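Report on one structure; see the data block that follows.
Removed from the display is one protein chain of the complex; every other protein chain stays in position.
Let's look at chain A:
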Amino acid sequence: MNANPLAGAGSIFRREMLLFRLKLARPSFVLSTMITPLMYMVVFGLGLGRQVRVDGGDYLSFLVPGLMGMAAMHNSFNWVASGLNIARFYHRTWQLVMLAPVSPVAVVAGNVGAGMARGLIATLLVGVAGLAAGWRPEPSVALPLALLLETALFAAIGMVIGLKTRGMEEHTTYTNFVITPMGFFCGTFFPLSNLPGWLSGPLHLLPLTHANIALRQPGLTAEALWALAALTAFAVALLAAAVWVVARYRE
């Protein structure tokens, strides 16, 4: 009956964006998205960073793309995972989606698409804050490509975790033990080459590391292509995992 596996994805996406628009309209959202990255920029970029040079550039030019990568991760993950938690346990609107004749692929496409949109808007806000702080980037296609893949894969993680957890506390645990540490260890604040090999090696198993590499490349260099390929592999695997979890969802 449903020849098109994506049928219904658009309605899910539109609803999520409708709900997001209501949040975006409140100044508190914009401020709270920008406040933490802005503090990092002031403390590390302007304060501490004056004495630091990384890879031949000033520290702010190193830091801002990293903060954008971190915002992309946090926002795409959080909106999807906590949104699903609220929809499952509080509003119970998730049950409506599960009872509708839409394929798991469509459910993932709609939710991940909305997570990406929200992650990218937050990232843009951080970029704007960076420009205000004096960041002057060289335009590079590697940056938007990395952000697209990164938001897709973290939104997919958000789906898996949002559907596997049993409430908000568990969600917070994942954020504190998985997502936040990635933000500190995957090259947001300093290049991984500063770390000893036994530590930097395993960190390449984490997706944010590759996002941070690709984000800072001046264009589609070999290094950028490798990092983008790794991100693509992560995204494909995690999207497949999300489809699998949705298909098996039962209460």
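Quick note on the criterion: contacts are C-beta pairs under 8 Å (C-beta built on N, C-alpha and C of every residue); 3 or more make two chains touch, one makes a residue touch a chain; residues count from 1.
Simple rule for what comes next: contacts and distances are computed from a predicted model.
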Request  = If you had to name the missing chain as UniProt does, which of "Tryptophan synthase beta chain", "Cbb3-type cytochrome c oxidase subunit", "ABC transporter ATP-binding protein" or "OB-fold domain-containing protein" would it be?
outcome  = "ABC transporter ATP-binding protein"
Options A:L96, A:M168 or A:L205, residue touching the unrepresented chain = A:L96
Key: Contact partner of the left-out chain, one of A:L22, A:L48, A:L131 or A:M168   = A:L22
Task = By the contact definition given up top, give the residues of chain A that touch the hidden chain.
result = 1, 7-8, 10-12, 14-15, 18-19, 22, 91-93, 95-102, 250-251
